[in-house]
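The block underneath contains the structure these notes are about, expressed in structure tokens.
The block that comes next holds chain A.
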Amino acid sequence: MNGRDRVADRRLLRRELRAARTGPAVVVAAALLVAALAAVAGSFWIADASGASAIRNGATIVRTAWGESSWRAAAAVAAGIVGIALIVLAFTPGRRRRHGRAADRVGLVVDDGLLADAAARAVAERCMLPAAQVSATVTARRVQVRIRPTSGVLVDPAGASDAAQRALERLGFEVRPVVTVATTGVVG
Partner candidate 1 sequence: MNGGATPIAETVQRGRTTLTGRALHGLAVGIVAGASGAEPREISLRWDDANGGLHATVTLPLVLRDATGGTLEEQGAALRMSLVAGMAERAGRHVDGVDLRFSGVRRGNTRRVR
Partner candidate 2 sequence: MTSSSRILNRAVLLVAGLLALAGGLLAARPFLPEGFVTTWWRPVQRAIADALSAVSSWQLPWGASDGARIAAASAGLVIAVAMIAFLTTRRRRRTRTMLAFADGTGTTSVDETIADAVLTDPLRRRGDVLSSRIKGYRIRGRTALHLSVVPRSGADLSALLAETERAVAGWDALSGTRAPVVVHFADRAGFDRLRSPTRAW
């Protein structure tokens, strides 16, 4: 029972972390649905005299547009862009801006923004800088820390790096810290 629970937990966690691409897929499916329903409706409508003429007119419009090279070029470019975008969406894993891990009892998912918060605060505290002078960004495997030092006060990058890493380790996430100290400081 316990083994099965762990597997269920991990599966649940994984679906929270990977981009499911549901949004774009729904949009595409809805568009295809509309087109399919239009085809069905059209095939019935064409039996009626007025419908047949309306559809014929429409077909003529499309055919003349198809003959015009400017329209075709525009259509080709648009279709190409959309096609490539959809294929890229289909194949790229897509990372959501969050980190997750299996904690003791629950699956824990934390938004990267909160992790960045924690790292920045820890660095500001360690380097004894006001919070306004420390900023942090968390990506998949790294935490970028940017420090604007106070003029005349030396900043210990190793200490900052250590503080950032520990802040995230407290939550159980391993990230590599990259600390950048700006060359211009803040006077005050």
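For anyone wondering why these and not others, all candidates are chains of the complex that A comes from, given by their letters.
Basically, a residue touches a chain if its C-beta (ideal position, glycine included) is under 8 Å from a C-beta of that chain, and two chains touch if they have at least 3 such contacts; residues count from 1.
Here the structure is a predicted model, which means the values were calculated and not measured.
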Candidate from this complex that touches chain A, chosen among 1 or 2: 2
Chain A residues touching candidate 2 - in the complex, by the definition given at the top: 5, 8-9, 11-16, 18, 20-22, 24-26, 28-33, 35-40, 42-44, 46-47, 66, 69, 72-73, 75-80, 82-87, 89-91, 97-98, 103-118, 120-121, 124, 130-139, 170-171
